[in-house]
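A single protein chain has been omitted from the complex, and every remaining protein chain is retained in its original position.
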Amino acid sequence: MPEVKTLILGAGYVTTFFTVGLERLKRGKIEPYGVPLASFDIGVDIDDIKVVACVDVDARKVGKTMYDIAREFYKLRNVPRTLKDVVVYPGIEMGFVKGLFPVNSLDYGRSFQRSVEEMYEFIGKAEPDVIVDATTTQYAEPFNEYRLLEKAVMERRLTPTQFYAYLALKLMEEGKQISYVNLIPTPIANDYAYISAAGKFGGLVLGDDGATGATPLTADILEHLRERNRRVLGLAQLNIGGNSDFKSLLDEKRNRAKEYTKSSIVEDILGYYTPSYIKPTGFLSSLGDKKFVSMHIEYTSFNGVKDEIIVNMRINDSPALAGYIVDLVRLAKLALNAGICGTIYDINAFYMKKPGPPNSKNIARILAFERLISFVKTIADRRQLNVQQSMF
Amino acid sequence: MPEVKTLILGAGYVTTFFTVGLERLKRGKIEPYGVPLASFDIGVDIDDIKVVACVDVDARKVGKTMYDIAREFYKLRNVPRTLKDVVVYPGIEMGFVKGLFPVNSLDYGRSFQRSVEEMYEFIGKAEPDVIVDATTTQYAEPFNEYRLLEKAVMERRLTPTQFYAYLALKLMEEGKQISYVNLIPTPIANDYAYISAAGKFGGLVLGDDGATGATPLTADILEHLRERNRRVLGLAQLNIGGNSDFKSLLDEKRNRAKEYTKSSIVEDILGYYTPSYIKPTGFLSSLGDKKFVSMHIEYTSFNGVKDEIIVNMRINDSPALAGYIVDLVRLAKLALNAGICGTIYDINAFYMKKPGPPNSKNIARILAFERLISFVKTIADRRQLNVQQSMF
Amino acid sequence: MPEVKTLILGAGYVTTFFTVGLERLKRGKIEPYGVPLASFDIGVDIDDIKVVACVDVDARKVGKTMYDIAREFYKLRNVPRTLKDVVVYPGIEMGFVKGLFPVNSLDYGRSFQRSVEEMYEFIGKAEPDVIVDATTTQYAEPFNEYRLLEKAVMERRLTPTQFYAYLALKLMEEGKQISYVNLIPTPIANDYAYISAAGKFGGLVLGDDGATGATPLTADILEHLRERNRRVLGLAQLNIGGNSDFKSLLDEKRNRAKEYTKSSIVEDILGYYTPSYIKPTGFLSSLGDKKFVSMHIEYTSFNGVKDEIIVNMRINDSPALAGYIVDLVRLAKLALNAGICGTIYDINAFYMKKPGPPNSKNIARILAFERLISFVKTIADRRQLNVQQSMF
Partner (left out) sequence: MPEVKTLILGAGYVTTFFTVGLERLKRGKIEPYGVPLASFDIGVDIDDIKVVACVDVDARKVGKTMYDIAREFYKLRNVPRTLKDVVVYPGIEMGFVKGLFPVNSLDYGRSFQRSVEEMYEFIGKAEPDVIVDATTTQYAEPFNEYRLLEKAVMERRLTPTQFYAYLALKLMEEGKQISYVNLIPTPIANDYAYISAAGKFGGLVLGDDGATGATPLTADILEHLRERNRRVLGLAQLNIGGNSDFKSLLDEKRNRAKEYTKSSIVEDILGYYTPSYIKPTGFLSSLGDKKFVSMHIEYTSFNGVKDEIIVNMRINDSPALAGYIVDLVRLAKLALNAGICGTIYDINAFYMKKPGPPNSKNIARILAFERLISFVKTIADRRQLNVQQSMF
């Protein structure tokens, strides 16, 4: 199997952990814990994944290698030396991370048109099979129509993620087989503008918002209660963390973006409205990359009695998401090989908080896993046929 | 649809709650919360269930009506007056609950042979479609062969539950269509002696050990972790309660019976051995019928990071099990109507801690629910055909 | 002992619970649980307390009796009929609760000067010994000087609580012996403008912000860790509730007022800075008056090992504060009888989140209780002497 060339947007903790863990996995230094489909032969191996390029706008990272960033910035140990080959290239910032850190971006002190061209050229030269977007959370509304997306590009009324995904569409249009995996809340797989264009151009968009922490577990616990016909009276899911993701959520608008992808889950699964509070609550530096989650669920059981469940988690969110990327890159390539384009709910439903296409329901993750396995098996069965087909 | 005549073994909190809740449900006084299949039309309605008889060996209950027991013994409110019709008849005790409470049983001060006949006659006259066993937990080993079971009956070397289930087999042998639903840890659906005889006689045995509290949730959380390939390092599930069930577990042997049905779940679901501690921990009178459960799970995620989940539950176990009985009685009748005999894993896997037949695996409850629904639909499809068939 | 006439500002859940509980206590209908000094003979008995008047600005309450409010508004049961004598009088609103509920206040559609006079006259006629302020949380800065307070009154630049407390000062100035007990975060006992004036006029101010829920327990847990020289690395205290107090905190400014009184506690007790996050987190209607609190503390122990403590609480905040009022009214009267004026740290330190006078430290509540008991004993010893003296 040839390499799966992977381009990364955002050299943050998640993608750093991904690149480090991936190389260590390839060398057999670690067990593939946290990679859901590690033991499944899906036709694209972990060993095939190769990170070919990385883009960021943090001036402290641009120009450095992933090796340096892993060791100096994130204090990781056992960093494989192969990461010295991946140098961080400046991205497009568009004023969206102002104040969070010093910026070094292509669009800084240069015409936007010019920087767009440079970015496009850089991505094109990298010849990525898969683009993984793990940039900083930005609030945005979907465009719904490709026409409106193009207009917004002209007028520069879009966020970096929407812009990167647009560049990916342009490359697809030129005939490149590319998958765009969106791990942040910005609607891409939930925007018809992107998935219909991708479907038309033979590309793939997966997303939105990687689901690693408390939300997928909440989904399964809610399903557990639903199946017993226990009436959920209310649900609170509080979480606090110490990494830059949480720090940036102090910004109200970013928090709202997060909240949107999370709270739909309750009604989607239960099938009725119930009061719920699910959002990133605050920032506490001492937690570092770990997150503390506290969940309270109260429900009515038989003959009106009331029960309650309290869940506390102390979890490393970024590594969990990094493990998912190993799968998502393989699945994205697998799907493209099989000629599936647009977006794929059967993948999104397991890995994403807000699975595309638009208006899709969140389902219990244990059921989503069943669908994922079934999808993978179906592909495996027809791998020879390789029919061009849009799932969407 | 004709009545589903139900005979109850054990007038404890669970069955009292069941009879009270059932009558209130029929009257539309409560929502069917806690009854998993309440909204499914499975061909046997909740309204069809009728409790026709009840057996117990507690001298404080024998001779009283379920109405009195619900009000005076368990201090329940809103008890329907129809429960005045169900009078508790003395059962067989065989020395197994000595010391727990004052005993009034058929086998007290009378030849065993004589009391067996009376018991058999009583049950026969009640003409039950379904017998629900919710007696006190007793430790027992399976007989495996019907021949050995019969020998044990002769020699009186068996527990009350094994004995009641044997009487049910005798009635089946006489051509009565009976389902025996075993909610306690004693192996009945996990004993070939019972299920093969039931299969032969055209009867049904469901069991063992109703799964309402922390164990099913643990199953789903373990599945959640397994699907993400997170390596569980260890699991502790501590639980303490204040009802007579917990009090009786202070007796080491009874606790062992409980432990057996619970701990197999971890390896069954994860597929590998991991240290675990799952057993009823202690008795605390102030908790009353509520149970306090605390669970700690530690696991390894991507690139070797460690996470932990803590779950605390404050739950009413008995009402939850009472809600299950509403389903189990309907399903037992449904299966018999459809001519299925022996035992049915697709039912047991969802409702039971130790689902029969012997050596069956525990699976995640969310997956078990899928199988249950699929089973119910299959039956519904062929309801007209009514083929006599043993699932086992 | 003559009656302790008590005037209540704010007919909310706390004060309703207080008036109901107080009357039931007097009748011997309940045990005095939740009243810290119930078993101490401090010279002012619970039976002496008499609620003589109540003020509110909620149009749904003004004109109603506390009996009606307790039953209809808060759905309390067992409400003593004596509460029919307390009718809610309209208060001063000054635009601070706009949008939270329909308003009926003295300053609505009338000159401010006029409404001030009416309010003053109403309070004066009630002849209160103690005024208890449990109005809605308002953000405010201290005036520090009485002169500046008077100026602010002229210019109407103050909050209702600051205004009510000012009226109390005016009555003190006229020779009335009055204690003002401030249970909300607005700085009164933390404002030199009030406590120095009260000291001069022979009155008393206690406050600020009643400390019932998670914060006092946090204080004691922090002291517990401090005494073992365990280094606290960080503390998160998340809490979510469903009553109007939490709803109003959705307003950023009110939340800030709350945060201010809460977060000083960590450094006060530990003696060093450590990252902490303590604030009301959100609103979840299903919780009703109950609050769900979740706390996470991580610390370093001997030879560098790290431990963590997680506390989850499901508490009724309002009743807890209601129980404190029973004490605070008695203590306020006791202190005035003993001739102590200004403010009293030994009382505030136990009952308040932000104990006055200004710049006072928060101390562990178990130590504060020692001081409280010692204070009460000292007063008891010199009750005969009755020396006029300012503690401040």
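Just so it is clear, A, B and C label the chains in written order, and each chain counts residues from 1 on its own.
As a convention for this text, contacts are C-beta pairs under 8 Å (C-beta built on N, C-alpha and C of every residue); 3 or more make two chains touch, one makes a residue touch a chain.
Please read all numbers here as calculations on a predicted model, not as lab measurements.
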Absent-chain contact - pick from C:Arg27, C:Arg228 or C:Arg382: C:Arg228
Sole contact to the chain not displayed, among C:Glu145, C:Glu173, C:Asp220 or C:Asp268: C:Asp220
Touch criterion as defined above, residue of B:Gly282, B:Gly304, B:Gly339 or B:Pro358 at the omitted chain: B:Gly282
Hidden partner chain, touching residue among C:Arg24, C:Lys200 or C:Lys247: C:Arg24
Contact footprint on chain B, counting only the chain that is left out: 233-236, 238, 240, 242, 274-277, 279, 281-287, 292, 294, 296, 298, 308, 310, 312, 314
Residues of chain C in contact with the chain not shown: 17, 20-21, 24, 30-39, 216-217, 220-221, 223-224, 227-231, 299-316, 319-320, 322-323, 326, 364-367, 369-370
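The rule is short, and it goes like this: only the chains that are shown with their structure count from here on.
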Chain centre separation in whole Å, for chain C relative to chain B (CA means): 52
Distance from chain B to chain A - Cα centre to Cα centre, in angstrom: 44
Euclidean distance of C-alpha centroids - chain A vs chain C, Å: 47
Multi-chain contact sites of chain A, meaning residues that touch two or more partners: 308, 310, 312, 314
